[in-house]
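In what follows, a structure is listed as structure tokens, so that the remarks can point back to it.
Not every chain of the complex is shown here; the ones you see sit where they belong.
Chain naming follows the written order as A and B, and within any one chain the residues start at number 1.
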Amino acid sequence: MYQSQAVIGITNARKNPPLEQCVWPADAMNNIPDWVYTSQAIYDQEIERIFRGDTWNFVALEAEIPNPGDYKRGYVGATAVVIVRAEDHTISVFENRCAHRGAEFCRASQGNTKEFVCPYHQWSYDLKGNLQGVPFKRGINKVGGMPADFKNADHGTRQLRVATRNGVVFATYSDKTPPLEEYMTQEIVEEFDVPFSGKKLKILGYCRNELPCNWKMYHENLKDPYHATLLHSFLVVFGLLVPGIKSIVFADKAHGRHGFMASAKPDEIYATVADDDKAQMRSFSDNLRLRDERFLDYVREFKSPWSANMMTMWPNLIVQRQMNTMGVRQIIPNGPNSMVMQWTMFGYEDDTPEMTRHRLRQGNLMGPAGFLGLEDNEALKFVQEGLRNSSTDNNVVKLDAGHQGTARNLISESCIRSLYQYYRDVMDIRVAEKAA
Amino acid sequence: MKDRLAYAKTTISPRRAAELRAEIESFHVEYCAALDANDVERWPDFFSQEATYRVTSRQNALLNMPVGLIYCEGLDMIIDRALAVAHSQMFAPRHMLHVLGIARVLQETGNTISSQTPFILMQTLVEGPSTVHLAGVYHDRFVREGERLLLASREVIHDTEILDTALAYPV
């Protein structure tokens, strides 16, 4: 059931405090209060300060709009935009709102056009979002129409700044957002460039689902190696992420807001796990065996120590690379209790048909029906339900306490801590005084 | 796939279509009854050795995108999926219910029959209402094996462009 249609509602107003009541517990590093995930006021401020703040928001892959006139609908935060390639091959991003009376004029998912025409009164916009034509602008027989001082230039759509890197398109509302690479920080750029090396991408398809959880939980999930080795039988049994293999959870050094969780799969299909560790992992099973082991074939196509890397780029992008299945996921925040996830799966233009099929087969790991993806979606839903319905209102992040940011061990919440330290700052959230 | 979504007249006589529809409906009821009983381990029984199975959105199909929410090449992958769902995946319990419209028989060539059947898949979570989880069309190719039909290919093309949370069971 979609969140907006939930038959059973939130338990009571304590879960939805106004901003002034949102004070972080004194032991801020080790605790997260529920209202971070359930307050409408917090959400509203996130839209202003984060999604419309000094951030680069993922909006599209260039391969989706390869030719002049190609466009697609998209989102920056929760705001509908259009992403278009103009005749000069540059890419523009502007709000999907007519400057006249406000109509969301671009209705098709994607397509190719010479201009955008608002259906209501047919004002037309060029491929950069500038107002181009106002029908009967001078009236009929000089009666009616726009005043002489009306300038099309004053009535374009709201246009965003755009940056691209190796085929990935970002947009920002702010004039102060630093250049993309600076924003990303060096290590993130390096890992980003592994799948996005400039090689031409081939789009394999889309998927969209609603997750009835707060959008930040998705970030946390990918800064949380602890869950990976416990929740996901497939990661564990097939040695994709188990104690003993080489792995990292990385937080960017500037702010701790971007990050990645990467691992290096050994060559064996089935993992060898120490008995001690097995005992801790209920999802481990010696019985889980595949009949079609092509699924686990790993074609080493990149120069990277990591066979898998899940990267989060603040505030709305996940770059997924798990063996040979790749995709980007965009987080669309949707009120405190919901988010929408848009998935774009891709390979490369020079993939052989068999390589494409290999990627598609491995794609069964991911997405809302994926061997891993299903489990994360379900778990995040359980969390939001737990928060919404309980009388208690605190969450504990004490694993690997005292550390923040990058960790090389799996049993750590250090990157979640660094994320929220940054978050408190950008959101201007006060921390309670320690009791004397 | 895109061309298979365009309307094309059937090439089959009405009488033969009715016979085949009856056969296909007999297949459908068993397939759906097994899934609706959450008996996912029987699901592979309805496929031929070389079968392919895919669940994807109509949008993907119209764009000729090959991706699948579930994407299986061959019976072994289908069995691997069934076993994972039945034994190793974590998800909340739920009731599923397939309600099918009328089967449209498109073609019969030798042993092979192709058809389309609209479906509504209802999902009911614990303590919950019954909601439309997916609505779409089965695009099927059957092969005859003795008395039985088996799926050589099932493309589950769902109209639903935003999925509620997750898809736990095959469709």
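The working rule: a contact is a pair of C-beta atoms (placed from the backbone, for glycine too) under 8 Å apart; a residue touches a chain by one contact, two chains touch by 3 or more.
Just so we're clear, the structure is a prediction, and the values are computed from it rather than from any experiment.
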Per-label copy numbers for the whole complex, where each distinct chain appears once: A x3, B x3
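To be clear about the criterion, only the chains that are shown with their structure count from here on.
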Whole-Å gap separating subunit A and subunit B, where each centre is the average of the chain's CA atoms: 31
Of all residues in subunit A, those that touch subunit B in their complex: 1-2, 5, 7-8, 109-110, 203-212, 231, 233-234, 237, 283, 285, 287-288, 290-292, 295, 340, 345, 356-357, 360-361, 363-364, 367-369, 371, 373-375, 377-379, 381-382
Residues on subunit B engaged by subunit A in the complex (per definition of touch): 55-57, 59-60, 63, 65-74, 76-77, 79-81, 83-84, 87-92, 125, 127-129, 131, 161-168
